[in-house]
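The other protein chains are all here in position, but one chain of the complex has been omitted.
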Amino acid sequence: MVDTIEIRLSGFGGQGLIMASVVLARAASMYESKHVVQKDDKYKREESGLYVVQTQTYGSGVRGGASRAEVKISKKSINYPEITTPDVLVLMSEEAFQKYGSETKPSTLVLIDPDTVAGRPEGDYCEIPATVTANELGNKIVANMVMLGAVTAMTKVVHPDSLKSAMKDLLPSETLELNFKALEEGYDLGKSCGFEIKTDWG
Amino acid sequence: MVDTIEIRLSGFGGQGLIMASVVLARAASMYESKHVVQKDDKYKREESGLYVVQTQTYGSGVRGGASRAEVKISKKSINYPEITTPDVLVLMSEEAFQKYGSETKPSTLVLIDPDTVAGRPEGDYCEIPATVTANELGNKIVANMVMLGAVTAMTKVVHPDSLKSAMKDLLPSETLELNFKALEEGYDLGKSCGFEIKTDWG
Amino acid sequence: MKIINKDYCKGCQICVEVCPKKVYSEGTEISDMGYLVPLVTNYDKCIDHNQIKKGKKPICELCILSCPDQAIIDDSYGD
Amino acid sequence: MKIINKDYCKGCQICVEVCPKKVYSEGTEISDMGYLVPLVTNYDKCIDHNQIKKGKKPICELCILSCPDQAIIDDSYGD
Amino acid sequence: MPEEEVFLQGNEAVVEGALRAGCRFYAGYPICPSTGILETMVMRLPEVGGTVIQMEDEISSIAAVIGAAWGGAKAMTATSGPGFSLMQENLGYAVITETPCVIVDAQRSGPSTGQPTLPSHGDIMQARWGTHGSHSIIALAPSNVQECYDLTIEAFNLSEKYRTPVVLLSDGELAHMRERIVLKDLPIVNREEFPKGPVTFPLGEELGGVSPFPTFGRGHRTHVTGLTHTIVGYPSESIEVQTKLLTRLIGKISDNRKDICKYEVHNPKAEHLIVAYGIPARSAMELVTERADIGLFQPLTIWPFPSKAFRRAAEGKKSVLVVEMNEGHIFREVERHACRAGVEEIELCSKLGGGIPAPEEMLDCISAMEGE
Amino acid sequence: MPEEEVFLQGNEAVVEGALRAGCRFYAGYPICPSTGILETMVMRLPEVGGTVIQMEDEISSIAAVIGAAWGGAKAMTATSGPGFSLMQENLGYAVITETPCVIVDAQRSGPSTGQPTLPSHGDIMQARWGTHGSHSIIALAPSNVQECYDLTIEAFNLSEKYRTPVVLLSDGELAHMRERIVLKDLPIVNREEFPKGPVTFPLGEELGGVSPFPTFGRGHRTHVTGLTHTIVGYPSESIEVQTKLLTRLIGKISDNRKDICKYEVHNPKAEHLIVAYGIPARSAMELVTERADIGLFQPLTIWPFPSKAFRRAAEGKKSVLVVEMNEGHIFREVERHACRAGVEEIELCSKLGGGIPAPEEMLDCISAMEGE
Amino acid sequence: MENFQIYREDRWPHMFCPGCGIGTVMSCFQRAFLNKGLDLDRTAFVSGIGCSSRLAGYVYADSLHTTHGRALAFATGLKLAQKDLEVVVFTGDGDLGSIGGNHFIQACRRNMDLFVVCVNNNNYGMTGGQVSSTTWHDYLTTTTPKGNPEYPFDLSRVAATSGANYVARYTTAHPKQLVRVIEEGLGKKGLRFIEAWAACPTYYGRYNKMASPVEHTRWLKENSIHIEQMKVDGKTAEDDIDLQVTGKVTIGVLRDADRMSYLEAIQR
Partner (left out) sequence: MENFQIYREDRWPHMFCPGCGIGTVMSCFQRAFLNKGLDLDRTAFVSGIGCSSRLAGYVYADSLHTTHGRALAFATGLKLAQKDLEVVVFTGDGDLGSIGGNHFIQACRRNMDLFVVCVNNNNYGMTGGQVSSTTWHDYLTTTTPKGNPEYPFDLSRVAATSGANYVARYTTAHPKQLVRVIEEGLGKKGLRFIEAWAACPTYYGRYNKMASPVEHTRWLKENSIHIEQMKVDGKTAEDDIDLQVTGKVTIGVLRDADRMSYLEAIQR
């Protein structure tokens, strides 16, 4: 049982990992029971909400290069915003694997898209064929949501309905159906993987 | 006997007072016996030279407005460069008189061009008809040198030959004769005035 | 009458130059500001003077428009 | 032969577009960088190929000049 | 306005703060990591009747903002390092003409082009001293997305109250970080209009050195100039006028420190005191919540530095550690005040290069200090 | 070159110093009171085979200077307050690209347009902190015409030795003041050329962080960029590379304080110590020559501040008085160092507005301090 | 007609040198402004830095005397914040054409609704007569003691090429024409650019053998040629890029277009 969960999504630009992280963060932040806002007494309602910080790295100029997004979710107020070694690590490109593949701890849940990553980490990991699944659903663009579904299944960090609410806020409505489908497929893939992390709110 | 003499020339732009001050300063600095340079041991030769600082005020943009130039000459190294109450005050415009006429001490030698200044100071002063004299010599532009001659006669702060050397450095050669003439006329006017300041080198 | 304000005129002589009727002349006296202020010597030749006399609008005004110091006025305007 | 360097090509398909002889086709395989690299399918139609064959200088080169990634070379040049 | 809970990036929170504060004009030029403010403004400002223009550079952006302020608008621009450097001349113009406006500097890793996408706090001293000539300035530094919102409103309020440009010092991390915040219904200071008619009575003699604002187009017939000017606004070359003007301009900020300076103190009784602002203050909080012997002084107002409050907080401390994402900007202020307050150990924990100091790094600094 | 005795204005002395130091390129834009440097350069530089260009503004002036430096010339520009503000972005570029060049700021009374013809020292902190991002800089402040000459040569020498921009902080009084000086035959540091061939070995690993200079057009095939770059000059987005680069760039200045810092101490045993630079140091000298109980610490190198030397000079003093023609720029440095040196009374004697503090005013400050 | 209907007589005599052409531009502007019947309370004046930019401070109206070269940028913000205010910019060849060149062409490109009067005296008067972007080739200034190696801008053509709606040029030797084009321009939308060549006898005149205001004014007259006359002579406007082909500067209305102005575009 952890009271803070740190999730890193990495791959290349165009895979929509930043969007996935925003969906997740927004879901956790806005749609999970009571909400909290940091660092202000009047607004501190610790009851049962979640604290969330979402960050990302940009490369300058170069499109299609490495892309990384991070979400930190906690029952406690989050101060230091960066992730050191993630609890969940999603790898969607070989470059990401080379860069972040070893920045793990024994308990880190590693999710790999087997079709876009050649290498494999030393410890345990779980293969989520996100790109292939997305392709089968009709557009590889939704691989990000497949991954997100898998992450949710394995961590229960948010309820899938929260994710869907967040998606409704963020994605063009005509793409929602496909994205929901991808999420669900991912959820199933994640469940079938066997690994999990238990948060104290999940 | 003073060991430092402070001279202020004031009038309006175009009268050449800055040039007069530069001629005087250059003469004192470069053509009076041994020379000294400030603040550097290797070059400190106190023997018998003079220290000189020349400063001036600029108005921004406006031409023909008030003009002021100052020369400080001393046997001692000059630190503070500004003049507070001058030992010699030359007034060549009414505006200058209004502005600086009262910034004197009892010993201040005040030289007034009677044709360009209407007012008169409370204490002693000496009228030097510089503009008229210059006009008579052929060009009112040399009124500045008439004044300079007068100042030199009354203070002996530099030898007239030093002034001439400086003028050779600074003025177009075709104007030298006229300027020398003006200087000499001024010298005579100054002598006839009766006032004087004795410097300990003069 | 064209009047030159001695407190404003800087003696540039542009009025003397531009007037097609030579209404102004160089002047002789130095003003308090130290400038040679022109004189209005031929006002009766002034085009606008004659216009106004005829009850018509001024049509020349070259001197007034050209004077850089707003120093020239014609006090018969607006009569 | 025109050769597309898979390490440089970013699959923009401009070569496919510009070649007047349709020497290139869209390609099928994704490179390591993740791009769809075109195939050289009609090299014998290539204008410059025929020029060089005739011992003449290349005159087309549209593909080489257009490729934004310096990914196309013709290894028969300079023979 | 009703409060609202939202999930935003720092850049977006700045925009929402600005809108609530009454900002109705924005001029800017794209530059990482501040670009999001421009791009969000372009969508949001017209919705409330405001005007946005992308200018040809940063010099003209701040110029347009100052122009708009004289046109009566609450106005703002945002930029990052290189653009902030270009704004310095006109920032000084805003100071001497007492033009209320807000400038956001989302700091990136410099000097020069540096690393456009990485955060740093290398512009802290520049915000205070970047323009030429003696002057004062107000600068605020948020440490989270909520403060991006809160302090933007505060920046507008202070700029109106003191008729002065206010700088908000955010950074590349805050700019893009997303957090959940409340769009609070905070008090808004509105511009006080100069009494009807031409500007005749002394400027700046009212309200402790701050005069009401003679908005253009309302018959005040004000002359505004970056030259030294008298109390009716005319240029002057008198030393006396300049001395008076500068004394008032500097005084209206420094004499009102008490009103202007916001800061937070945590674990006031701890023997070690960390001084940190912006993101590093968050890392420090991580320590402070765990260790009773470590306290935190977090200035939200960076300039003027809350010196009195800090001296109070520093008194009796065994050590003071300044944690900064630069080579020691606020450290210099802290050192002189801490020393005057009697503290003997005053050290800098500096993170150069676009990273964020982790709590562990701060601990290392404390250990190093203790080990000395 | 033979020595020569001449009677010059401060601006002219700067030009003569530059020529003797080997300056062969000058780009500038007119602005009071620095204009005389441009106007003198236009006459003098072509006589020695150099090139002068009046650019379209100050941004392009410093840019051209940096470009010329890469073309192999010793190069310089001069400006005053508003122009110096505009140069800040490219000043930072010179810092990160390690371009030797000299920038003269003949300070006038600001902020903004202020009083263009009056002197002040309002740009002291700007010289240090005016550009964005963490960095270091060297700045020198002459107090008389001889020093205008001497320190201009020193500025070129330091810029070549440390491959860094050096700022000469003159002012409106010095610019136009005439004094007799000696055009001394001082040692000149010439640029060390990078070994023949392409830039392959680490930049800046030689000579304590300073690498020889790979002049353009000589086959080095160097890539020079204002982006954070690796030791061979290629852009890098790595935090580690940035940390290393900044540590070296800042270190090459601050670690060489001993070599870089020039200062003078007068009446070292006096119980009161005045700290002054530029023109006020002359006023202070007036007191020092008359009163044995008053000493003077005059930094000729303003940045880096000669902190060690100052702490030595300050130890055991009853009081330290900083005299400045601004609101207290160097005062902040002095306060922290004097306090650390154990001095209890540290006060500022500030002259705002374009005047020069008279010796009597300094005495008043001392009396006020004693009276407290 | 009173002389001080739009100027601050309490600041008279003004700071300009004897015979300075800026003063003539002032007279002409006042006349046009009054003819047009505009309201001083609803007009704001913006300027940069330079002798000519000091003009704004003499108008008895709201005026913003800003930083060197940036007047158009300040004016843009002011106009956009108060869209029904008439905004007039006074500037000089140095302010507008040298340091401010970019704001100049961008404002023209945007066709920003501003009325711009540039006093072009072919040098920097304020700082003592240095070369400017409009100094004639081979002419003398304090920074071109051997003659200007550069060629001047034709500011009006730059404005036209950049997109300004209305562009006209005359000299202070053509005061009535100046009044006319100022009046005409004040009635239009978008960017209206009036280039007024003027004497700076103190510097440009003194260094180039026209030291007296009268000589300088004569030079202006003799060295200008009306655009219609050029057509008669068979020259096109392009010829005067470097004032070499005709040796004279073209005067007249050089562009009078009706492109959508910036305000129109954002208010569609």
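For clarity, chains are labelled A, B, C, D, E, F and G in written order, and residue numbers in each chain start from 1.
Operating definition for what follows: contacts are C-beta pairs under 8 Å (C-beta built on N, C-alpha and C of every residue); 3 or more make two chains touch, one makes a residue touch a chain.
What you see is a predicted model, and the numbers here were worked out from it, not measured in a lab.
From the options F:Leu227, F:Ile260 or F:Leu348, the residue with contact to the chain not on display is F:Leu227. Remark: the omitted chain is touched by one listed residue; of G:Arg31, G:Lys79, G:Arg157 or G:His216 this is G:Arg157. Residues of chain G in touch with the missing chain: 98-102, 105-106, 109-111, 133, 149-154, 157-158, 161-163, 241-242, 259, 262, 265-266, 268.
On the side of chain F, touch with the chain left out of the figure occurs at residues 24-25, 27, 51, 53, 55-57, 59-61, 63-73, 75, 89-90, 93, 214, 216-227, 234-235. For chain E, the list of residues touching the undisplayed chain reads 29-32, 35, 38-39, 42-43, 54, 56-57, 82, 112-113.
Operating definition for what follows: only the chains that are shown with their structure count from here on.
Traced through touching neighbours, the fewest hops from chain C to chain F number 2. Counting hops only between chains that touch, chain B reaches chain F in a minimum of 1.
At the interface between chain E and chain F, two copies of one sequence, more than half of the residue numbers in use appear on both sides, so the contact is built from largely the same positions. Centre-to-centre spacing of chain F and chain G amounts to 39 Å, using the average Cα coordinate of each chain. Distance between chain D and chain E, defined via averaged C-alpha coordinates, is recorded as 56 Å. With each centre defined as the average position of its C-alpha atoms, the distance from chain A to chain E rounds to 35 Å.
In chain A, 59-60 are the positions where the chain touches two or more neighbouring chains simultaneously.
Counting partners per residue, chain E has 59, 89, 93, 115, 117, 225-227, 237 as the residues that reach two or more other chains.
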